[in-house]
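Below are the structure tokens for one structure; questions will follow.
One chain of protein is taken out of this complex; the other chains stay put.
Let's look at chain A:
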Amino acid sequence: MSTAPSPPAIALAGISKRFGAVAANRDVTLAVAAGSIHGIVGENGAGKSTLMSILYGFYEADAGEIRIKGQPRRIRSPADAIANGIGMVHQHFMLVETLSVAETVMLGAEGGALLKGGLAKARAELTRLSREYGLAIDPDALVGDLSVGLQQRVEILKALYRGAEILILDEPTAVLTPAEADQLFALLRALKAQGRTVILITHKLREIMAVTDTVSVMRRGEMVGHFVTATTSPPALAEAMVGRHVLLRVEKPPRERGAPVLEAVGLSCRDARGSETLREVSLTLHAGEIVGIAGVAGNGQSELLEVLAGLLQPTRGVIRLDGKILATADRHPARLRARGLMHIPEDRQRSGLVTAFSAAENAILGYQRDPAFGTGPLMSPQRIAAHARAAFAAYDVRPPDPALSTAAFSGGNQQKIVLAREIERHPRVLLVGQPTRGVDIGAIEFIHRRLLALRDAGVAILLVSVELEEVMALSDRILAMCGGRITGERRADAADERDLGLLMAGVAEEAA
């Protein structure tokens, strides 16, 4: 109605933030129009999370200005952010599983010493919000009983209940099936239609293209570009993120698979609480093929990897290596390694590395008894360092400094240390979990090439990844997992995302 354009919902100008010697944000400028969906992409460590933490009041910027709807504001705590109409949905949910949805939503906004009034208000408001956005959520259900997708909706409702006009979502689809992700995007569009503003932080370019109106790219703490989504493309965004041209998908020439190497028959497993995490899983891994496991995180893939790697004992089932059944005593990581079964664990920082150690010491983890690294009970620091220097040169680990603490390396370089360690030992079977989680795009290309080269050299590879694109790009065969069961098998060249998504959701059980 007025000719003057309304001020942007959020305008950041000259935001800088240092942590010690590291400039996490340098002179960052960002404007997000009210009633739009804005994406922020960038590699790990590009400063996206820091920027959003500044906006949400976890940190205060060293310099720069925040304007909300044109008004300069100081945001010194999440409470300030909420008061300014900013809500955030974290990657790791901040929910209390033993409370009901209404109680969780009310948390921190109870409105008095007695809960009754606040609870009634929360329930009424929740019912209204659920109806308005078509969210099927029962205010009295226990949070712990909800699926991950529904828990995320509770997080969003929590923000809306606090009057969020501006909603920040940090990597929201990491834990969702493709179908759940589509539902989330529909919700975001509905929020936009209501005039609310959404900021979506992600590293998945596909999502940026699918749902955002505008997108900003960050690299090394700086804002390198603002794009209108409709006029840009994934390759252009990837290039802006990395600063050079990258191949988003490596080429995979066809290859005849060889003899079966690793076979699992009827593997079942229970966790400490007695619930079944693996149910009758059978699979065969042939030499020279990559078998990908597609599944939403937490559906038994981790347990499958750990059982095959000898870290977890199955309750039932047998594993054959080279046609011979592995006895319980043989299912030990050290013995399996000696027989050529190597394992790149899903969570390198929790299992694959000792981050407090030097890089050289991590480059021998699992091989610490190798006579090459010392004499008798003694270890030779010189030989360990020389070994690491050679490995780091071959795998382009940066910085190539064996004495540096492993925690000081970026995610991609940490992963290269693990990769170098396991691959240089000439595995015959390689179990790979989340090879590119938290790894920047440039390193992803490198890792994918290495895995394909191994497959071409005749190694049998089992690939577990929550990135469906990655599974589809690398695998020869794809197995979908849901609820600890293998729900289907597809040849990679005949698989499509919708079909796999249905298998991953275990559609036979749950007609969603």
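The rule we apply is simple: a contact is a pair of C-beta atoms (placed from the backbone, for glycine too) under 8 Å apart; a residue touches a chain by one contact, two chains touch by 3 or more; residues count from 1.
To be clear about the criterion, contacts and distances are computed from a predicted model.
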Protein name, per the UniProt record, of whichever chain is missing from view ("Copper-containing nitrite reductase", "Multicomponent Na+:H+ antiporter subunit A", "ABC transporter permease" or "Beta-ketoacyl-[acyl-carrier-protein] synthase III"):
"ABC transporter permease"
Filtering A:87, A:172 or A:352 for touch with the omitted chain leaves A:352
Can you work out which residue in A:79, A:228, A:334 or A:453 touches the chain that's missing from view?
A:334
Option from A:340, A:366, A:400 or A:458 whose C-beta touches the chain left out
A:366
Touching residues (missing chain, whole complex) on chain A:
18-21, 24, 49-50, 53, 58-59, 309, 311, 332-335, 337, 343, 345, 350-357, 361, 365-366, 368-369, 374, 377-379, 381
